[in-house]
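A single protein chain has been removed from this complex, and every other one stays in its place.
And then subunit A:
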Amino acid sequence: MITHDLVILGTGPAGMAAATMALEHGITPVVIDEQPAAGGQIYRALERTPVRDRQILGEDYWSGESLIKGLKDPQIDYRPATTVWQLTRQREIGLLHDDKAEMICARHIILATGAMERPMPIPGWTLPGVMTAGSGQILLKSAGAVPQAPVVLAGCGPLLLLLATQYLRAGVEIAAILDTTPRDRYRAALKHVPGALRNASTLLKGVGLLRELRRAGVRHIKGVSALRAEGSGQLERVLWKQQGDDNWQTLETPTLLLHQGVIPNTQITRAVDCHHEWDEQQLAWKPRLDEWLGTDIPGIAVAGDGGGIVGAKAAGMQGQLAGLGAALALGKLTLENSTQRAQPIRKALARDTAIRPFLDVLYRPAKQWRLPDDDTLACRCEEVTGGEVRRMAEMGCRGPNQTKSFTRCGMGPCQGRMCGITVSELLADANQQSVEETGYYRLRPPFKPITLGQLAKAAEEG
């Protein structure tokens, strides 16, 4: 097995910035991403998007060009379209590329695998035609594809509003935005405005998005308190209630895009069993990290939204820090030099993330949007409802690994990616214990599909 100094997983802003920083200190990293093109989520498909009108995706998107240019330095061993399906505490990494599996080893690893969208388990969310706002944006960036008929966007958070404006600029008809931000959140978030003003430019961008939508006359329905998707075999209509009104309202649409913020995608850090903690402000699990973003496993660090949601710009800064951390660990920098080098980055990072408390409070999804009702699916793969999970709690299940063995909840192909956080929160709520105590699924490799044939080939060549 070949051992590399540094392997970086992910080519979003965090991974790309880490690679450039490492190279600057004499480390030639291997950089892996399952996507065929660099950019991660924010800069997805930047080099090849069919959306040529730059105004549609906006300047933040195109600002990724310089990071991608840095990644393309010939000294960096960049491997696109390569999936990591296995990682061990000894830093062995299982790769799959072009139907070929391979194992490599690394002295130091930076996981920059980013975030996923928080599940939004409403009645009917498994109907074809119901997707996430992120998926709508991925279709736009990578395929220049947009909803054919007037689309309904529902939920809350900056990404939902960003997609709405991108659609608007692309000429897509938006039937309505159903905003689930509880009305009292605006007041609660107010006290965080002074802090957020340290990152005024991001704050103003958000205000700008709202203004753009208002000017265009997009139907923006606030204070939505209940939501369901209906149709036979396919989405046909969306129903909702507004706070203070007991009547259901209806819109016919074939496409509903849901979103309520992003959470760290902890699948890989869980698979190696890093120590994780529950972040009550962000309502999400994240790996515990030290000042160089190292996990509790020697030689494995996490940068970017995978370690806690910080946003794209801060993800890049964390990538730089993790790159310095790698240089320190590999003996390319002394502690003094790396500390000095890190200081301005840490300062900029603190300024940039000063907006998080404001965003976290404003867009904190209410309980009814996180905990599915008794008849609604929590686990999409194995079709387990919120009610079944609650019943398991009544029977004495304290944690997700117990419900897993009784209901198969979390044992489907997605391995609990989609239901994990929901089940932790459901059990915590039903048992009246903390989410931290309730815990999370124990995961087993592989964390991406692989065939026995592919595995056998890797073993032969191992």
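One rule holds for everything that comes next: a contact is a pair of C-beta atoms (placed from the backbone, for glycine too) under 8 Å apart; a residue touches a chain by one contact, two chains touch by 3 or more; residues count from 1.
By definition in this document, contacts and distances are computed from a predicted model.
*Asks:* Can you match the unshown chain of the complex to its UniProt protein name from these: "(2Fe-2S)-binding protein", "Fumarate reductase subunit FrdD", "Fe-S cluster assembly protein SufD" or "Arsenite oxidase subunit AioB"?
*Replies:* "(2Fe-2S)-binding protein"
*Asks:* Any idea which of A:Leu23, A:Ala38, A:Ile76 or A:Met131 touches the chain not displayed?
*Replies:* Looking across A:Leu23, A:Ala38, A:Ile76 or A:Met131, the contact with the absent chain belongs to A:Met131.
*Asks:* Can you tell me which of A:Gly157, A:Gly261, A:Gly319 or A:Pro446 touches the chain that was removed from the display?
*Replies:* A:Pro446
*Asks:* Of A:Pro29, A:Gly64 or A:Pro147, which sits in contact with the chain we cannot see?
*Replies:* A:Pro147
*Asks:* If the missing chain were put back, which residues of subunit A would it touch?
*Replies:* With respect to the unshown chain, the touching residues of subunit A are 34-37, 41, 48, 50-51, 81, 83, 99, 116-117, 126, 128-132, 134-135, 138-139, 142-149, 170, 233-234, 254-255, 265, 380-383, 411-415, 417-418, 446, 448-452, 455.
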